[in-house]
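Missing here is one protein chain; the remaining ones are kept as they sit in the complex.
Note that the chains are named A, B and C in the order they appear, and that numbering of residues resets to 1 at the start of each chain.
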Amino acid sequence: MTQTVVKLIDTTLCIGCKACEVACQEWNDQEFTLGTFGGTYQTMPDLAPNFWNLIKFNERETDGGLSWLMSKYQCMHCGDPGCLRACPAPGAIVQAKNGIVDFVSDHCIGCGYCITGCPFDVPRLLPESKKVYKCTLCSDRVAVGLEPACIKSCPTNCLTFGERTEMLRVAETRAGVLKQDGHAQAGVYNPVGVGGTNVLYVLKDASDPAAYGLPADPTIPLSVRLWKGPVKWLGTMLFAGGVLGSFFHYLKFGPKEEEAPEE
Amino acid sequence: MTNGWTDVANADVILVMGGNPAENHPVGFRFVMEARLKRKAKLVCVDPRFTRTAAVADLYVPIRSGTDIAFLGGLIHRAVSTGKYQADYVRQHTNAGFLIQEGFGFADGHFTGWNAEKKSYDKSTWQYELGPDGFAKVDPSLEHPRCVFQLMRQHYARYTAEKVSDICGCTVAEFERAADEILVAHAANKSGTVLYALGWTQHSHAVQLIHAAAMVQLLMGNIGMPGGGVNAQRGHANIQGSTDMGAWNMLPGYLKIPRANLTSLDEYLHANTPKALRPDAMNYWGNTPKFMVSLLKAYYGADATAGNQFGYQWLPKIAEGANHSWAYFFDHMTEGKIDGLISWGMNPVANGPNTKKMLMGLAKLKWMIVAEVFETETAGFWKAKELAEKYYPQAGDAASIQTEVFLLPASCFAEKDGAFVNSSRWLQWKETNLEPPGDAKRDQEIMSRLFLKIRELYEKEGGTAPEPLRMMKWDYATPYAPSLTEVTREVSGRDLSTGKQVSGFGELKDDGSTVSGCWIYSGSYPESGNLMARKGQDDPTGLGLFPNYSWSWPANRRILYNRASLDTAGKPWDETRAPLRWDGLRWKGDVPDYKADAKPSQYGSFVMLPEGVARLFAPELVEGPFPEHYEPAESPVENALHPEVSFNPMAWVIQGAGDQLGVAKDYPYVGISYRLTEHFHYWTKNTAASAQLQSNFFVEVPEALAKEKNIASGDIVRVTSARGKVEGPALVTKRLRPLKISGRTVYHVGLPIHWGFIGRIHGPLINNLTASVYDPNSGTPEYKGFLVNLEKV
Amino acid sequence: MTTGLARYDFAERAIHWLSALSFLYAAFTGLAMWSHKLYWLAGVFGGGNATRFAHPWAGLIFALVLGFMFRRWAGQMRLDREDRVWLRKSHQYAMNQDEGMPEAGRFNAGQKMLFWLQSVAAVALLATGVVLWFPEWMPRFLRLVAISLHPLAAVLAIALIILHIYMGTAVIPGAFRAMIHGRVTSGWVKAHHPKWFRLTLR
Partner (left out) sequence: MISRREFGLTTAFGFSLASAQAAVRELKISRTTQSRSVCPYCAVGCSVIVHSLGDKARNVRSSVVHIEGDTDSPVNRGTLCSKGISLKQFVNSDRRLTRPLYRAPGAQEWQAISWEQAYEKMARAIKTSRDQGFVEQDAQGRTVNRLENIVMMGGCTDTNEINYLISKFRFGLGLLPYENQSRL
């Protein structure tokens, strides 16, 4: 039986070296561009069709002194992926048995619904190719027993990779150690609203995921659920009802005859 | 590094100071993280900037650039005055008990023997007191008032926490907290490591700074211990190897280039072979004749015979008083004393202090040869006016520059085999499967063809002194493109009598029967093959020594001075962490820094030194046997310890054309240059990935200073020094904390290097700002801590 | 040669069929993307990418044509008092008990309702369609609204069109001919649009 794979991000170990950013682009043969100056060490303002993995830098004053958070932002490989729910093209987004949510460009029609469906705002549309791109968790590497490129490159063990139950255990253990070390709010980010994620975070302060750029309680957007639920039922009912109703109406009542004779 | 990257994981406390491994050695930093995860090691980061290392440190302490000796002196004072030093280690393994001559002292910024006129020291009082037997006198109780320990205690008594705070700008509480963490390592079963880099070496008192770190580590009993040591994180792939192979006044293997007064090999060997200072000192440098003769045999082959002093006469001799240091090259060029420059992959225009001066010098050359992978600012120096007139208005037009330039396309790392020596002193062999692009050639071929061409001209036409040129052996199987395997076999060494490769420098001889191009690498390529290419994964000690992975100089030893991890009786200081054990007959574990079968008490534990023990007191350094806090040559404040001798009295302050020093009145802020993790030096401005990660030059400005000057992030600012200027957008940050120095606020201005006027991305060269001030021991420029002004454009 | 009475001039018929064709194109391509079960329709229209490409253009054409139709017919589509009575009695109309129905003008109240509802749906489809067409330039909030409103409006429009087609082809013989040739018999007019017959043609 296939087991679910997980990327574990221990935010306490990230040094913002950006190796994962580049490893991702290199492995996936994405073009490099020029960065912008935004007043921080972060030169890529956001994820992009050729840039699937971003380290955000956040400088702030806390009770314990200056804090410089570096946090990784990429596809979360949700248990219940909003992108997949929203995707109209069968086979364009696949959720593999091992939990990887992968975009298959050949089948992608570029509608961009996945972008709207994603509670983490991850997929990015490339206007030239009319395809949407995001992290694949290096499904090609994982399939032959290699770690995803970002994880392999990570020098500090901030990123680790493994089987889900084991990784959950590792994450909880690490959070426990952090608690012992005085970070009472330490915890694991694995939001239930999207069926859990196969990208897990260990946070020093799990009560404030927003500080790491993570939504506190992500869910698949209501409108996507409406569309894929009630609207679909309603439509099915109306279309079927319309066609069948017409048919039986005709059987019962037939056409309206012209009554008046020709002039 | 005395120890090595993998060994950092054995530390209990890690002091990062004068370095920023999270940014500049991110992969090496993984061992810091491992120590923290596995050993709960504490990471203390001391730096003027809150770096990415500081961001993950347990404790960050800001200090003013160039005040590290004050901080370390404070640690020494605190250790000695509170008893937090490993007393047995200090007594057994250092020169703490050695008596110093009567009259030695320190007052008002100078050690004894200062000659104000000559600006130099008479070191006669800095010497050990010798007994009638010719050996140094030692007081094992460490109580003699003239013993090194007492002199040290006295010297650092001035370095109180308050003084440290006053000089460095951290608070007393911050210093004390850091000291408490660091001095934990004085316990015999605790190890602390020190990781440094160019934040220490690029000061006018750099070598003393590292000496101070070594003293702290000796007091903590950390030298020779796993998880200890003084560890230089080298900034280029083969800094270690290119140093080992000799530059400036060195031959390969740290043998000195002869001076003119040493007219024969005998005189040279006599002058350069130290004599033991203690009866139990192994004094390994006593073997200097074997190393030197083997080198001469490598250079001159069969032509080197006992009868002609093994070709000693063909080696160049340095004139008394001459200094062929980088520090003087460009003045000599400007003065017309230099005809030409050959640069094998170096970029002085970008790298050297005071760029304007570099440009002026090169413009006076008749010719210049540059072998490179990319066009550099040096190769294209004559375009400076065209490409960056803003910064070099006084540079000449290309038309006025008469230098003839050859830019030769060389090959990159992946297109060549050969070995790099990493910071851990591991010689790691590379393979290659690639040809250089286009018409580019491998460096060994470029160099050999040029050498052979010159020799051919001399053979055809004659000329001045063809002999040294003709005698230098270049008899490789393919002389115009030597196989690097063949070269490395020559370096490792051969026994001429058997024709076999030697297995180590222990087999080298001074009778001309052995060859070795660099004695410390001897044994890297024995009969059994290329040990540098090994990939063995075994780690019998569990300490991360990996004896069968690559090859480590010297003798495949992974932890230098490992003999000091045990007491004189042979008992490890820490049983759980012993790199070496004595089994009654032989030493087991790491390759011992000791005679392999000598009893624990037979020799002193530091076999290379004539004392047989480590030096707390180091008289060979030019500005004093103890490190003393001196300000940078350009400082915003005067020296709080001795205002009349503010900066290192022995520092080389070059006053050539274009050289000026600024004062705080005109240039009130402290400029510091540094690397960013996203770039490598001045190369990656040519590569797409790094150009994306940091595309733009910027100036880091402390928030408070920005407020004062009404500067917002993104505003263009101009930073000026007495030498030049740079301009770029401001990056306003909280990470540069204003420091209170003697009641005044001092700001640092952060200046990342990496940009230049030739490349995929462009920006100013930071060395427009830096000064021609050098450490007098090493000849390294003071790139950190110079004075600048800052204004909004 | 023409026989019978002129019901729709050329412009009206052209507009009607343009709108019909563009609507159907948009509807079928839309249905392909609406449900995975109907994605086979995308194959009919040249595959997923072609479907994604053509759908908004068909929708845009439909919206434009509908604009013309609106200008042409909006005035005639006002609901008057009799229309309201008609609507109240529409169940009788559905059961072919037309005797008690108020007399219809050129368009009966059912047709008028279709016109107005389709117009509303078209506006909604256009507005949300533009948002979905260029998701990369649209704020997330708008995309979220559009992603559910667009199919909702489409469901409504398609349901109405099913009814319309049934009425126009099966229930009222001659209506389809009218939309092709433009002409109807006077008997047909008297039967289906007596008031129009009375007021306009007589």
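Quick notes on this structure:
By our rule, a contact is a pair of C-beta atoms (placed from the backbone, for glycine too) under 8 Å apart; a residue touches a chain by one contact, two chains touch by 3 or more.
The structure displayed is predicted, hence computed values, not measured ones.
Looking at the complete complex, one finds that the omitted chain is in touch with A, B. Within the set B:Thr125, B:Ser513, B:Asn686 or B:Asn789, the residue that contacts the chain not displayed is B:Asn686. If you put the hidden chain back, the residue from B:Asp244, B:Asp590 or B:Glu634 that touches it is B:Asp244. Only one residue from B:Glu102, B:Glu117, B:Glu431 or B:Glu620 touches the chain missing from this view: B:Glu431. For the chain missing from the display, the contacting residue among B:Phe98, B:Tyr128, B:Trp285 or B:Trp326 is B:Trp326, taking the whole complex into account.
Not every partner is drawn; the one left out touches chain A at residues 1-3, 5, 17-19, 21-23, 25-27, 29, 32, 84-85, 90-91, 94-98, 100, 102, 139-145, 147, 149, 152-155, 161-163, 228.
Throughout what follows, only the chains that are shown with their structure count from here on.
With respect to chain B, maximal separation of chain centres occurs for C (centres as means of Cα atoms).
Judged by contacting C-beta pairs, the busier of the interfaces A-B and A-C is A-C.
Measuring from the averaged C-alpha position of chain B to that of chain C gives a distance of 83 Å. Chain A and chain B, compared by their mean Cα positions, are separated by 48 Å.
Of all residues in chain A, none touches 2 or more other chains.
Chain contacts: chain C has no residue touching two or more partner chains.
Residue ranges on chain B touching chain A, taken from their complex, read 22-23, 26-27, 29-30, 33-34, 37, 50, 52-56, 60, 676-678, 688-689, 691-696, 698, 713-714, 729, 731-735, 737, 761.
The touching residues of chain C, when paired with chain A in their complex, are 32-36, 39, 42, 48-49, 51-53, 94-96, 98, 132, 135-136, 140, 143-145, 147-149, 151-152, 154-156, 158-159, 162-163, 166, 170-174, 185-188, 190-192. Chain A contributes residues 86, 88-90, 92, 107-113, 115-117, 121, 125, 127, 130, 221-224, 226-227, 231-232, 234-235, 238-239, 242-243, 246, 249-250, 253-263 to its touches with chain C in the complex.
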